[in-house]
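Only one protein chain is missing; all other protein chains are in place.
And then chain A:
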């Protein structure tokens, strides 16, 4: 079976220097896949590579077997991949509802079922639909960001540190939403700073360090791996 999303030996960076050195990973339908690793490991960069925001000098990225290497972001959105960046991931001066609308920019016609789906996942947002997104709390902003990316009903959702800076209660809520999203048929690839919690709840994980693959396996395998534990999980 071909994986939904596959990065194979991707090499590239922002300028001339290669930040990613032959990174490979894949996501299958119905999976939550986590990328963990130390700061500066290239986790965000790997996501940007998928989304066409990097100069790629080797390897390939495919979605359902179709090569999307080097396509423009709007073409990648159309191919069924949506992305929530680590920072600046909402339109602050637009309302919650307008943020979601922008997420569905490429779709024309009736959006009411898409709005219903997203408001169903994030009931908090329905109450605050007329609020400017910039006036929300951190956790609510993260929900807006995820909601925006879910408006197009993507095949794969890329989340870069969805729980950064959130309280444990919110973190648990975001993880639960991730499971709901997966159960609704969207595969997830997420970068997580909270490695332990992420590995405990994901299906599979990758450990990245200095721009290359270090370990991979199911969440449980990685948690049990001594080397991984010493490197990233604080023993």
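Here are a few things to note about the model shown:
As a convention for this text, a contact is a pair of C-beta atoms (placed from the backbone, for glycine too) under 8 Å apart; a residue touches a chain by one contact, two chains touch by 3 or more; residues count from 1.
By definition in this document, contacts and distances are computed from a predicted model.
Between the listed names "Pyruvate ferredoxin oxidoreductase", "Cytochrome P450", "Branched-chain amino acid ABC transporter permease" or "NAD-dependent formate dehydrogenase iron-sulfur protein", the UniProt record for the complex's undisplayed chain reads "Branched-chain amino acid ABC transporter permease". Check A:83, A:115, A:170 or A:201 against the missing chain and you find that the one touching it is A:83.
Within the set A:12, A:80 or A:103, the residue that contacts the chain not displayed is A:103. Considering the full assembly, A:93 is the residue among A:9, A:93 or A:230 that touches the omitted chain.
Looking at chain A, the residues touching the absent chain are 51, 73-74, 77-78, 83, 85, 88-94, 98, 101-103, 105-106, 148.
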